[in-house]
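The following block contains the structure, expressed as C-alpha cells.
With one protein chain held back, the other chains of the complex are shown just where they sit.
Our next item is chain A:
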Amino acid sequence: MLSSLGSAGGKSAKPSFVSYVTPEEIKSEKEPSRKEKHPDLLPGEVVFCSASTVLKYTQDDLSQRGVFGALLCTNFRVSFVSDEAPTEETGQLFKNKLYGENDIPLSCVDNIYGGYEDKKKLITGGLVKNKYPSKMIIHCKDLRVFQFSLSFSKEEDAKKIFQGIVHHCLEPKSLRCLFAFSYCENTSYPEVQRKKQTVMFDSVEDWIQDMKRTKGNCRVVSENSNFELSPKLPQFFIVPSNVSDEDLTKYQGKGLPMWCWSHHSGCALFKTASIPLVQEDNVPQTYMEKMLTAVAHNHLYSVKTEDLSDTLPAVQDILLSYNKFKQFFLIDNTTEFWMSDMKWFSSLDNCGWLDIIRQCLQKAVEVVECLEKENTNVLIMEEGGSDLCCVVSSLVQLMLDPYYRTLLGFQSLVQKEWVAGGHAFLDRSNHLHLKDKAESQSPVFLLFLECVWQLQQQHGPAFQFSETYLTVLSDSVHVPVFTTFLFNNDSHRDNILRAESPHTQRSPLNCPTVWDWSVQFDCKAQDLFTNPLYSEKPKQDTSVRKSYRPKHLRQLSLPSSAFKTPPKKGFFKDEADNLKKILGVKRLSRWMLSPSSESPQTSSSVREFYEAWQTKPLDYHGLLLPCLDGPSIRVWMQRYLRWIHDVQILGGGPVAMLSKVSEILGEVQELQRQLDRHGCTLTSNHKGARPRAKTASVIAARSSVRLSSSFPFVTSRNWLFKPAIPTSLLQSLMVTGMAGNLADREDDGGGPESLV
C-alpha cells in the first residue's frame, strides 16, 4: 500500500496529491503565524516539540489527499493543528473536552509505523538515527489511524517531531510523568458532587451499604484502612463471617475469600487469589480448606469452587487474541480494507476474540446457575484474583442484579470489583511502557466491556446506559487523566496520590475519576450515555440509593427456581457442626479434584439452564442471561467500525431507529412536565428520568446532518455521496474450486434452445 506514495520522495518533486494549499504557499505566508499554531492547551500541558507543514492524509483513500498543518507533541498528546481555518463546527456535539479529533493522548498511541519509501516498518522506540521516515503512521488504542507525511517539513523539524513522538509515546517513563499529575496540580474538581453519585467503595460505609442492600451476612474488614494489615489487600473488604483476624494476613491476602455479592437466597459469590500449592508444605492446603469451610458456612454449608486459571484463557492469551482482532480495524487504506473483507468471518473466527468473550459469558452463566438454581455459594479463584475474577464476578452481578444495569449502578460495580477489587489497571494497560511489564499488559477490562456489550445488545431495554457509553468508557482507559485507571491497587493509589499532593501534610492529590464525565463531555453529550430503550421498573423509587431495598431483589428469582429459605444463623451450629464440616469438606474435595473433567457437562447444563430461562417471559428487571450460540456473539460495531469510512451507513444503522425513540421520549417527557404543571399525578415512571433524551434527533434536525452508523463519533461533514463499491470482487469467490463444475454450468440445463 505504501508503494503508491510517490510524493513522499523529496520536496522538489511536484506533489501528486490534491491539497487545499500548496506547500510553497504555506512556507511563504504562514511562516510568521507559525508560532501561534497550537491547540488550546490544558492546564499543566506543555509543548515538547512541533513541526509545521506536516501533511495529514485523509484516511479513507489512496489519493494522497490531505491537509497541511502543524504536528505537536505535548506531555499529554500528539496533536495535529490544521492550517485551514476551522470550518463551522457543524454537529460537533460529541466533542471531547480534553482532546479533539486530531489529538492522540500519548497513552492512546498503540503503535507507530515509519513509512520508508515503499516499506512500512514498526517503530519500537529507541533513537531513530539519521534515517527518519518520510511518513509516520500512528495506530491508536481507540482504533483511529493517522498518517502524516513529514517530507514537506524542514528536515530538522521533521526529525525532531518524529523522535519526540516516538520518545514520548514508546519509551519507558515514570508514573509521575503521566499527564494526570501535572493536570491535577493545576485544576481542582469538586469531589463532593461526585460522591453523591457513584458508590466509590472507598469507605467502610459503602461496603456495609452494599452488603445490606443484598442482604449479605458477612464480616466487613476495616482494619486495613491504612494498609496496616497488608498493602496487597484492599482498604476495605468483606469476608465470610467465620474468617478470623489471623486468617486475614496469613498469605498476604492470597486464599482469602472476598465477598462480591449476596443472592437473595443467602448464598453468595466470593473471589480469591489462589495460593500456589507448595508440595512439601501442607499449610496452604489446610488454610485453603479452612477458608472454603468459612465460605460454605455462609449458606447451607455448600460451596462450589472454580479455578478460572484452569478454565479461561490466560491474560497473555487474551492479549494475543486481541492484538490479532484489532488489526482487522486498523485500516491504512481502502484497498486493504476490501481485501480483508473477503475472509472476514474466518479471520474473526481464527483470532478467537469472540470465543474468549463467549467463554467469559458462559463461565458467568455457570456461576449464576449455581447461585440462582442451586443456591450454593461460589468461590471463584485465579492467580492474583483480580483479572478474570473481576470479569466473571461483575458479569454475574450484571445478570442477577438490575441495579448494576443502571448507569450509576454500573459505575459502582466497576468501582467495587475493579478499582477497589485491585485490578492492576496500570500494569494491564502498560501506560508506562516499562519493558519488564510488557508481559503483564492485557486488555482484561476491555474484555469485560465487550461482554457487557454483548449482554446489552441482546437485552437492550434492560440497561440504562447506552452503547456509546461503553465505547467512551473503553476509550477513557487510555486518557491518562483519571485516577480510576492509573493504579494497580488501593495502596498504590493512596501512596502515589499522597506523595504527589502539593500540600504534603494534608489531603492527597485530588484527581478526577473517569466518572466525572463533565471533565470530558458537556451535559448535552452526556445525554448520549443513556439508553432511550430503558424504562425503569414501574413504581420503583427513582432515587437509586433508596431503591436499594431488598424489596425488588426478591423479584430477581426465576419463577421456577425452588426458593430455599436461608437457614437462620446458627441453626445447625450447635447440634451438627462437626457433621456439616465433614460434609462440606467432602463436597469440596470432589469439586476440587475434577474441575476440568466437568466442563462438557456444565456446558450442557448451562444450555438447559438457559433454555429453561428462555421459556419464561422476559423480565428486563429480573435475571438476564445471554444467548451464547454462534450467531448471537457479535462484533461491537460502534467501537470497532466507527472510524472506517467505507462501512459508514449514511442515514442508517441502529441510530436511525434509536433517535426516533429518543424523539418520542422527549415529547413524552415534555408532556409530563406540562401535566405536572397541572398538578396531575402520573402513575408512569417516565418522570424526569432521562432529561433531554432527544439529543440525537435534535442534532439531526437542527443541522440537517444525516446521522450515520458511526454516530456520534464521526461527524458527517465530509460525506461523499458516492457509495463504497467493494474492490477486488473478482478474486473474492473461491467457488470454482469449491463447487467444482457447478459454477461453469448453464443456468437452465442445456444451452439456449433457440439456437442450433
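Operating definition for what follows: a residue touches a chain if its C-beta (ideal position, glycine included) is under 8 Å from a C-beta of that chain, and two chains touch if they have at least 3 such contacts; residues count from 1.
Rule of thumb we're sticking to: contacts and distances are computed from a predicted model.
This figure omits one chain of the complex; the name its UniProt record holds, of "Exostosin glycosyltransferase 1", "Centromere protein N", "Myotubularin" or "Protein HGH1 homolog", is "Myotubularin". Residue-wise, the contact with the chain that is not shown comes from A:Q648, picked out of A:S50, A:S262, A:S393 or A:Q648.
Touching residues on chain A toward the chain that is not drawn are 337-338, 341-346, 348-350, 354, 459-461, 532-533, 535, 610-611, 614-615, 618, 627, 629-631, 635, 637, 641, 646-654, 656-658, 660-661, 664-665, 667-668, 671-672, 674-675, 678, 680, 684, 686, 709, 721-726, 729-730, 732-736, 738-739, 742-755.
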